[in-house]
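As you look at this complex, bear in mind that one protein chain is not there, while each of the others sits in place.
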Amino acid sequence: MAARMKAAVFVEPGRIVLDEKPIPDVGPLDALIRITTTTICGTDVHILKGEYPVAKGLTIGHEPVGVIEKLGSAVRGYREGQRVIAGAITPSGYSNASLCGCHSQDGAGTAHGWKPIGGWKFGNTIDGCQAEYVLVPDAMANLAPVPDDLTDEQVLMCPDIMSTGFSGAESGRIRIGDTVAVFAQGPIGLCATTGARLMGATTVIAVDTVPARLEMARRLGADHVVDFRAEDPVEAIMRLTDGRGVDVAIEALGTQGTFEACLRSLRPGGTLSSLGVYSSDLRIPLGAFAAGLGDHTIVTTLCPGGKERMRRLMNVIRSGRADLRPLVTHRFKLDQIEEAYDLFAHQRDGVLKVAITP
Amino acid sequence: MAARMKAAVFVEPGRIVLDEKPIPDVGPLDALIRITTTTICGTDVHILKGEYPVAKGLTIGHEPVGVIEKLGSAVRGYREGQRVIAGAITPSGYSNASLCGCHSQDGAGTAHGWKPIGGWKFGNTIDGCQAEYVLVPDAMANLAPVPDDLTDEQVLMCPDIMSTGFSGAESGRIRIGDTVAVFAQGPIGLCATTGARLMGATTVIAVDTVPARLEMARRLGADHVVDFRAEDPVEAIMRLTDGRGVDVAIEALGTQGTFEACLRSLRPGGTLSSLGVYSSDLRIPLGAFAAGLGDHTIVTTLCPGGKERMRRLMNVIRSGRADLRPLVTHRFKLDQIEEAYDLFAHQRDGVLKVAITP
Amino acid sequence: MAARMKAAVFVEPGRIVLDEKPIPDVGPLDALIRITTTTICGTDVHILKGEYPVAKGLTIGHEPVGVIEKLGSAVRGYREGQRVIAGAITPSGYSNASLCGCHSQDGAGTAHGWKPIGGWKFGNTIDGCQAEYVLVPDAMANLAPVPDDLTDEQVLMCPDIMSTGFSGAESGRIRIGDTVAVFAQGPIGLCATTGARLMGATTVIAVDTVPARLEMARRLGADHVVDFRAEDPVEAIMRLTDGRGVDVAIEALGTQGTFEACLRSLRPGGTLSSLGVYSSDLRIPLGAFAAGLGDHTIVTTLCPGGKERMRRLMNVIRSGRADLRPLVTHRFKLDQIEEAYDLFAHQRDGVLKVAITP
Partner (left out) sequence: MAARMKAAVFVEPGRIVLDEKPIPDVGPLDALIRITTTTICGTDVHILKGEYPVAKGLTIGHEPVGVIEKLGSAVRGYREGQRVIAGAITPSGYSNASLCGCHSQDGAGTAHGWKPIGGWKFGNTIDGCQAEYVLVPDAMANLAPVPDDLTDEQVLMCPDIMSTGFSGAESGRIRIGDTVAVFAQGPIGLCATTGARLMGATTVIAVDTVPARLEMARRLGADHVVDFRAEDPVEAIMRLTDGRGVDVAIEALGTQGTFEACLRSLRPGGTLSSLGVYSSDLRIPLGAFAAGLGDHTIVTTLCPGGKERMRRLMNVIRSGRADLRPLVTHRFKLDQIEEAYDLFAHQRDGVLKVAITP
């Protein structure tokens, strides 16, 4: 009889429970990872609420830190016992999408090599990592060894939050001297703020309503913070930029309001870099879009994954350029994960991110 | 008393009439051009209908071919009598926007050097070229000498139609081997089709409903044509691409329907390059946008101008890579311009573009 | 006892001979391909002459067209009997270099995931395809199905010549309206000429000395040809460009003379895109380099590989945008390969490329 493990499983909308499952078998390209630390993502809350559909019985979670327990027969270049992370997105490396650099739309095994959101597998199309063990597909493309001098919590943001947040700045092609607004300062928005500063933006304006989040934004690099309950954020941004608007606006919430405010905040020719997961159709206001004549760019980015991305992000942590440990505000055992979901989903107690340890 | 000239003037919604005006004085940076050929643009029809507001009494038209009549006192590098064109967009070259390469959002004279759609001046914020004479601002940035071996009609598409259409392909960053769909085959869409092919797209799919336009699309480089009255264009495109979708979809009409069909036609990670002038808010359907997770790019481009752009486009004509003369389907004298507007606005008699000669 | 096959093997400088070898075993990620057509590359001649060192006993050749004979146990998405090609460069897809898009410097299995020229394996670091069978590593990243309507000879240029030649244009970032010079019109230079035209260059100047090659250059898209024995090519280019110089110069020979002439042909701010394999140090003349102040770019490109690249190149062939069949001037059986090398290495009888069929 197969050994069993604990796993946080989606049962039905409103219910993610800790259950038992067999420890999975390891295919030739896979690696089995024993999870040492993981976390809950806002997307997991969408799943919990039934807003993003996944199969019943699926293990949730896509942010693994752990140790290699077993390697697939065809996997080379790693050893069991090695500390690793994998990105939330686990591209195959060999699909047509991957070979083009569009790893997040990985279509390994599909007819034409592309699949929408196909790179996101953990806790979406295969079992995830809020469990004692997780099976990493295409291990050679995805396992990134963790330097000894970094703790689990130091690298816990790399698989998703930091990769996604930074990509908002990167896809916006921020340049030295740019003025950037970041709408919403949840964990991803805070990482976008950090990334914008890291790329050379010289005026970073962080928008949110929660004082603790605005305070954290300042700590991570924002030059100005705007509480959009206290003032109209577009007006505030126009005031702060002498009426010019920002070069890049980053959307990190996933609502019509923030999307639209981003567009209204741009200078002519500016870029809206969108990270949010939307839950309804979006509207582009004619005026904010200059009737299509404003040389605007709207770009969306799904969290970049793969081991090289993880290596680079861990370099950022190691270099001290960014310290994201303050984002981990609460810690739970895997046994307490239902409690952790409850806290996180209701954003109680100033929670930003939780660390879960089996 | 100043000499006078004929000019097509916006009187009120529904009325553009041929009137008389003084020939303008030439400022130090200007050049006065005697128009030898010009044309009417779809945008002029928007103005005629009152859908795009301009000042009463303004001379309309932004596609000039002519001869230098008089140079401003500070203009160097040209001579009177020289044959020239100027782009529809006449950037200053010295605004902050221009110096960044964002010439169409030229903010010369504004506080911060950027102005939405500020590069479009002719027939929008200053008198245009459906007249016997037009004053070209910032002449040194805008006058492009016409090679002797090119006729007026050969270069008549350069100032706007060709520059805009090609920019749809360019902003889409088309690469060798790409599959591209172009929605609507009016003059700009036809130029986008031409541009897509010119950049190395190997499957160009042209969508429209008018048989003559689809036929012209084939002639200018489309591999497939889709009549969207006969079949759903998104389905047709999916069939033609084995379900993969296109790398780049170009919108060349300015409607919700074509915008949305572009988005639905894209492969994951694809680019929607929008050229249309919209007249109402746009809606982004959640599914077609993969909820913001599809690595999509939406980019809008206002006609690139300036003399270097014009030089390059005339090179395309000279090299024989594109022959846009078939787009000129009708010819009128300036005296007949009201008749020309009537024909063009109602798209009668298979009209694509008209040539107007004073 | 293992079945045996014929293979062209490097014995020592000056000697590549047809020998017998065991048909290789198939590892889990590999595919065994039965070769139906292959060819000889200029690089193979470097190997023959001892100018590029490889291990004694290695099978030469890196341009395979064939049929899948056997798939590795972990390979999914293909079937035995399928017609395929693989690029000369066979990236793993999962190395750090590959995951960055730098597939040709693939360092699969190395400490840091990068290896100079590491993507080139066939006939360099593993047995190549001038044989009855070849083992393709990382098959899922490299096998590209050949459409039924394309013959072997139609796709024979895709694995190397066409991919390399086109990359000269692509790395030069050619834009619509550019003026481009291509130095040397061997098979790769001819493909660079084709690629330059395909990307929208409006003046393509082909340089060589062999009349038949210049004639072929014209046929494939050159606007002007320059015989550099008859006139100084830099002077000719300056004359053809009215003293301006070219936007992009492509080096396709690998000599100091052509490298230097490229640099001297550039306009200020232009790009030298280098494809040649050099055999000695290069010199950058101070004047041609504007003492380092000319905003020049020099970029080198090793043949892009991987199945997505092959798919795109076959699309170019299928679309009729380029027809490279005229490059195949001679045909041999594998049994005659020594004779084929003799002809090809001495460039006798107007040879451009030979087709070898087992």
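Per-chain residue numbering starts at 1, and chain names A, B and C are given in the order in which the chains are listed.
Definition applied: contacts are C-beta pairs under 8 Å (C-beta built on N, C-alpha and C of every residue); 3 or more make two chains touch, one makes a residue touch a chain.
All of these numbers come straight from a predicted model, not from anything done at the bench.
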Requested in this report: Touching the absent chain in the whole complex: find that residue among A:108, A:198 or A:340.
Outcome: A:198
Query raised in the report: Given the contact definition stated above, which residue among B:6, B:309 or B:353 touches the chain not shown here?
Result: B:309
**Report entry** Options C:82, C:300 or C:329, residue touching the unrepresented chain
**Finding:** C:300
Query - Selected from B:14, B:81, B:101 or B:320 as touching the chain missing from the view - result: B:101
**Report entry** For subunit A, the residues touching the chain missing from this view
**Finding:** 166, 169-170, 175-177, 179, 195, 198-200, 202-203, 223, 311-313, 315-316, 318-319, 321
Query raised in the report: Mind pulling the subunit B residues that touch the left-out chain?
Result: 27-29, 73-74, 76-77, 91-94, 96, 98-101, 103, 108-109, 113, 138, 140-141, 306-309, 311
Report task. For subunit C, enumerate the residues touching the unshown chain of the complex. Result -> 52, 97, 100, 102, 104-105, 107, 111-112, 114-118, 120, 241-245, 254, 267-269, 274-286, 289-302
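Rule of thumb we're sticking to: only the chains that are shown with their structure count from here on.
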Query raised in the report: Would the interface of subunit B with subunit C count as same or different, where same needs over half of all numbers used to appear in both copies?
Result: same
Query - Rounded Å distance, subunit B centre to subunit C centre (Cα mean) - result: 40
Query raised in the report: In subunit C, what residues contact two or more other chains?
Result: 311
